[in-house]
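Here the complex is missing one protein chain, while the rest keep their positions.
Up next, chain A:
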Amino acid sequence: MAALLRSARLLKCSPAVLLTLPCVSCRQYGVVPEQSGLVKDEPSVAVRSKQAQQFDWALAKLDSSVRRTGRVTKTLLLRIFHDICRTGYPSGNQALLLLRSCGSLLPEVPLAERVELSQQIWDKLQELGTTYDVSHYNALLKTYLQNEFRFSPTDFLAKMESANVQPNRVTYQRLIAAYCEVGDIEGASTILGFMKSKDLPITEAVFNSLVTGHARAGDMDSAEGILSVMKSAGIEPGPDTYLSLLNVYAEKGDIAKIKQTLETVENADILLMDRDLMQVVFSLTKASHQQHVPEIVERMRHERGYVPDAMNLCLSLITHGHEETAFSVLKSFTGLLVESQTSDSPDLGNFFLRHCANMDKPVENIVGFCKDLKDSGLHSSPLQFTLQCALEAKKTGMAVELMRSMKEEGLPLRPHYFCPLFTHYQKDKNIPGTLQALRAMQELGVASDFDTFSIYILPSFPSVDSARTSLKEAGIDVDGNILIAAELRTEASRGNLAGLFSLMSSPALPNIDLSAFRASLISGFRGIFVVLVLQKLPLCIYMTINVFIESRKCQIGSSLLFAENVAYFLYNLIDSLNETEVHSKEEQIREYFGLLKNMNISISLNIFRGIRNILESYQVPELVKSPFKTIRQYLLERALELKTQYETDMTPAAYATLINLCCRHDNAEEALKLKMELARKDSEATLDAQKYVALVRVLSKHGKLEEAIDMLKEMKEKDVQLRESTIGLLTLTMNTAAMKGDANTIRRLQETIFTLGLAKPSSNLCSPLISCYLESENYAGAFDATVEVQKQYNQMPKIHDLICGLVENGDAELLQKVMEFLSQERGEMMMLYDLYFAFLQTGRYKEARKIIETPGLRARPTRVQWFAEKCIAAQQMEPLENMVDMTVKLFECDRDDMYHYLLRLCKETNDWQKAEATWMKMQEENLAPRERTLRLLADILKNNDKEVPFEVPESLTPSMNSLFSLCSEDIDSAVELLESFYIQNTENQKSSISFVFRKVLDANNDAVLDKLSAMAERLCNHFASYRAATDLFLIYLDTGRTEEAKFLLQVPSLSNQDMHEYSVTTLLNCLDKDFSSAKALYERMQVEGVKADELTLKRLAQLYKEAGATVPFEEPPESFRFYADKLNKQRSESMEPADN
């Protein structure tokens, strides 16, 4: 063993070291991608897109569960699993996500069940065509370890080999761990031998496993000796090493050694988290040394995330059959739970009681816990809550036992407590179950009532008669009247008219309030109504009326009058129809109303109002006039405005151009002269904001500060509005002064800008003042300026630079002051992040780690992102890498985000080795990356002609890329990307890239615009893809470019045979109220034989009618909504691939 270790290459835990070693190569993946040749049917683009969305959804679901509670419920996991299966093509990272969740994230699930679950998921996904790569095998291994599943590592390797998947460092590490779990040092050595022969580095994780391995083999000396082996190999034992040691002492029940080790850890300045100590608690309990648990629990620091972790510990202990220990742990942190209590009646420990119920713990134990919780004032009604859990889990035996305890405690028992049980039995018509529950009810002295009988009991029996017999045989007493009334309701809800009539005609019928079964009657007849209203209206009405005539005869309905009943019935029938039904049956309903009227059945005004309200809410156009909105009429007005502007005197404009030219040539004198001339000629003349600011800039640059300030004042007087870009120019102006160290100029400009309200104080606008001092390394000045700016404008720019400067200069005193100020202004958390980033930036990683490990610190995604973006922009790998590494245990840190930042930088620097090492780290961390992360990784590998060792999710959103390309002036590739996007995506694709068009238009880039409109035309003509043209058309209208819009309409195939309804309808929407255009469009459609859909025709007809013209075609008879729904339905059907 020792020899093996000596000759093996050792790897320190620092990722920086790991990443610089050349041996972590991807040679080993060379053979893998052959598999992709065997891929079955390629999933369609639509399916792919769905997968991507679904992954994000599933990830978000699981993630939020893990974040909130540190666990996943089996129900949630199964739901996501089934949802993923339903789409047909589970992607690689979906599989990873699911597998990852089958281990210790399921504390409520027994180990064997977890193993079964992971196997089930593995097999099913494979069957569905998921390609497994080494990351999946590694994830599976991790679940084996977490679930204490005993398996043969050699078989596992063989399985990988037969699947043509090469194991990597993480695989071997986990196999070693598996051998060590069972104390098989020989097996572990064999794997170590493999690693050595492949020149793979031996990391801390391997040593940690060996500690466990030796101890489990009964050799504590060797276990302890591993630490010195590590040290001699230059690897410092980390928190995980000590945790391994603590766990093996715990297994031996050696509390003295545990305490001693904890002291060593403390002295070595190593931080063990509460979560680590909880593992020790778990190990102690499992090895029946729970008497030592309190000593460990006492040491917990209650850091951020403690409560969910402690709850999970309790759940795990209960699952493993140690509910007594779990209860003592629970009692140790109820104080922390109290703080979160808002209600008046405490209900602490619900999660505990629920899990006990789910795990079928003995009722006497549960009752004991309940008593304790109640007596100590932690829970006001623990027994009732546990009963609720037992009922929800349909555990009749437990529920009855709990009710017995409740009765003994003098708590009331009520008939509806049994309803959940009856519901359960009713579902599979389980008569013995129903009778058992009824007997328990009787035994506990709970009387069943009418509701329980009619809703929950009778439906389980084939008939009321058989129910009567069974109940009698089972010795259960029931009130006869209750039975009849219940029977009445059952028949009504079944829609059994004949049965209902005969029951009501029976002389034995007691006096029953109609309201008792009116609702049933309505629900029972609803189905009939919908069918009959279509064909046999008179019959329907006949029956409607008859039911009530009968009811009147039988003197049911003692409280309500006959006519009211009919009307009320009618109201409920209408109400029970959903919107679509009302729309599709509009005609029939009208007819029905007419018939009722003919039959002289009047409806009271109130009821009529109720019905009308419903119909109105469904927007039935006959009752509700739904005026169409004027959409884009204002566009024409804007165009007119522009024209009048052109007709005005041109001279000031010429001046403006000239002034601007002077500014560009840095000629302050001439610019000022021209400006004054212009003012003399025309005191009203106004420059645009950009030109004013250019003038301010050139003036202040050349020492004409007062003149510059006058310009700012003039801007205010003339109400010149500043845009984002012009404000940027102001910042630039002040930065110029900062470079010269001219703080006075900056202060004056700042003051003027903010006092006049030309721009709101922003971090950018305030930063030049700080930069001014930082430039000259005047940190005290910079700090004073920071305080000044914060007090005056509530901004804190350049704080990172200031702190970095102080850290580098070693000015502890001022640093302390800055920290105090920050803490006071922005809170301690923000201050810590500021300090953390400064340490990272200046390469003081040890200090940085201390900061980020501050108890209670949690992830602040926006702050982390800020620093990451900064590193990426400056191509600083080391600080970024260190941040990613240090935040592994940071509470609520999104790990995928972190690795994504890292990979983005790898992409920038085209560093495939680092990218690949990042992937390895992700596996080590057992992370299921998002698709974008995998794509990025694959991109980097592909660009370097490296094989990609996993399945790459397809990209479907080129928009950002194309926008990016456009910005970087690479028009041709942008157009290419866009074009492929439109060709690939159907017309129905919801995502529009119109914003790209808008950007181009905003930028006034005519060259690009020409290419894009050419592309739109090409897409229409060659690919019958009209979305691009439609997008462009809308943007044209939106931005007032009516001529261009009209020109686009001339594109021959845009009004071609196949022209998509979408476009026509959209065009019509835009031309709304513009009758002549609509008419022209219709005529052209006629000439060119364009087939319009019904919605379009309906819309056209409306325009004709509104203009007072005769509609030249047959107007579709149904409502707008009807055709809109129809169209939507057609679209969504054509959108759904056949696999659904």
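Structural remarks
Operating definition for what follows: a residue touches a chain if its C-beta (ideal position, glycine included) is under 8 Å from a C-beta of that chain, and two chains touch if they have at least 3 such contacts; residues count from 1.
Here, contacts and distances are computed from a predicted model.
Selecting from "Signal recognition particle 14 kDa protein", "Dynactin subunit 4", "Protein YIPF" or "SRA stem-loop-interacting RNA-binding protein, mitochondrial-like", the unshown chain of this assembly corresponds to "SRA stem-loop-interacting RNA-binding protein, mitochondrial-like" (UniProt protein name). For the options A:R86, A:K231 or A:H416, the residue in contact with the chain missing from this view is A:H416. Of the listed residues A:Q119, A:T264 or A:Q384, the one in contact with the hidden chain in the full complex is A:Q384.
Within the set A:I455, A:L749 or A:A785, the residue that contacts the chain not displayed is A:I455.
Within the complete assembly, A:R489 is the residue of A:R100, A:R489 or A:R1041 that touches the hidden chain. Considering A:R71, A:R275 or A:H424, the position touching the chain not shown turns out to be A:H424 (whole complex). If you put the hidden chain back, the residue from A:S228, A:S463, A:N613 or A:N910 that touches it is A:N613. Against the chain not shown here, chain A presents residues 343-345, 380-381, 384, 388, 391-392, 414-417, 419-424, 450-451, 455-456, 489, 493, 513, 515-516, 518-520, 522-523, 559-561, 564, 567-568, 571-572, 575-576, 578, 604, 606-607, 609-610, 613.
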